[in-house]
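Notes follow the structure.
Removed: one protein chain of the complex. Kept in place: all other protein chains.
And then chain A:
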């Protein structure tokens, strides 16, 4: 838990945040802004439509499906069926790193594929062009898999990407072709696309390869996309601990690994929001339990490794994990001891992603910094309040249009890795099996939790709280910095990273130290402007 700090009264701040909105908008926004109480978690409105006209940080379903989940897999040819823009904007902009086994192995991440729909295809239908595109991609690259992503006009004109995919899969013979109905207008944010992606990957990939790979402790890493090399660091720690990684979904991953994922004995979930569906579906169909982990933060990393060892219950593994932690810690300690005096007592705000705003609070705690306010762009209530609220979340029209797969136990492959009794035992030991407590329990009393923060609200927050650092994405970066506050991008990491694991934590400590203590923030006023502003500032702070 972070240090106890006294925060200003959140109620009056909430009023200030919404008082400029038209009445209806204010009424709606009020429900998404809540004062936190870690002991009695309040309800927060989440995963509801953004009010038209509000400047939001959110993206669309396609961005979640292609951009987030499928994009990082190196050997799938991802064809975007639609006008050129959608494919162009997702081209290499998420920093998913990947490392093919050899230079000859497939890596299509650097390529951008589109059917480049023209007016005639919108009028007369684009299925024919899509078929030609699939054939051309196959002839040029002979990939193991081709995925098709539907963009807005495709859904409206009724092109059936699934039928086209089935037809082409049959025709090509040795290439898995599958489609996603991830049109941008589905759902209320990129979160809808994550769900659609999970369904597609589960239906078309997982379970295709039954080969049992060697390894005593086999796991899958879910919800890790290897931005800035995060997955590389997690892979290093797992390997060092003697844990075998069957598949990552989907950072630094391959089609083959995902097809074989059902042979693992545990799923660990990093980004809950983007992939919790997959954990549940694999449990139901194959009997693989899942647990939430967090490799962001030194304590969280150590805890996550220990949780995996506890799950397998193997004395040797537990000892190995302790050995790894003991080996890694001194280097971290040395750095944190040097840096912490310069960051201690500083404050942060995080408005990013659907798990990152939670995970990165661990790193800020380690720096002695307090999170004043945080929220997600595209989360659901369970990400804030914990998974136990799932039965109480009402399903609205925007969630209903996303397919819910009916998953049942596989007659041949279902094999419960742990009996219900064993699961209860693990839970009794403090292991949160198939659960997630959410962000709010970790945040201090009276901190503000805000879902889908708007541009207007975030500027107000900065004016009121004057945080030492603000975390968000690229669209916010220069806005916040113009206000004299450094902004740390937690989607692209400001082109740094990795930030996971022990080595990643060190990277993050150094970056935050550099950002909050950078001399440039003191140079904003010209010397001839300073005399006047200093007296003003003094009265302002007091």
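One rule holds for everything that comes next: a contact is a pair of C-beta atoms (placed from the backbone, for glycine too) under 8 Å apart; a residue touches a chain by one contact, two chains touch by 3 or more; residues count from 1.
Rule of thumb we're sticking to: contacts and distances are computed from a predicted model.
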{"item": "From \"NADH-quinone oxidoreductase subunit C\", \"Spore gernimation protein GerA\", \"Activator of HSP90 ATPase\" or \"Nitrogenase molybdenum-iron protein beta chain\", the hidden chain's UniProt protein name", "value": "\"Nitrogenase molybdenum-iron protein beta chain\""}
{"item": "Sole contact to the chain not displayed, among A:99, A:482 or A:514", "value": "A:482"}
{"item": "Selected residue (touches chain absent from view) among A:37, A:310 or A:459", "value": "A:459"}
{"item": "Per the touch definition above, residue among A:184, A:207, A:353 or A:386 touching the missing chain", "value": "A:184"}
{"item": "Positions on chain A contacted by the hidden chain, ascending", "value": "20-22, 25, 49-63, 79, 82-93, 103-104, 106-108, 110-119, 121-122, 129-137, 139-141, 151-153, 155-157, 183-190, 397-398, 401, 455-456, 459, 473-475, 477-484, 524-525"}
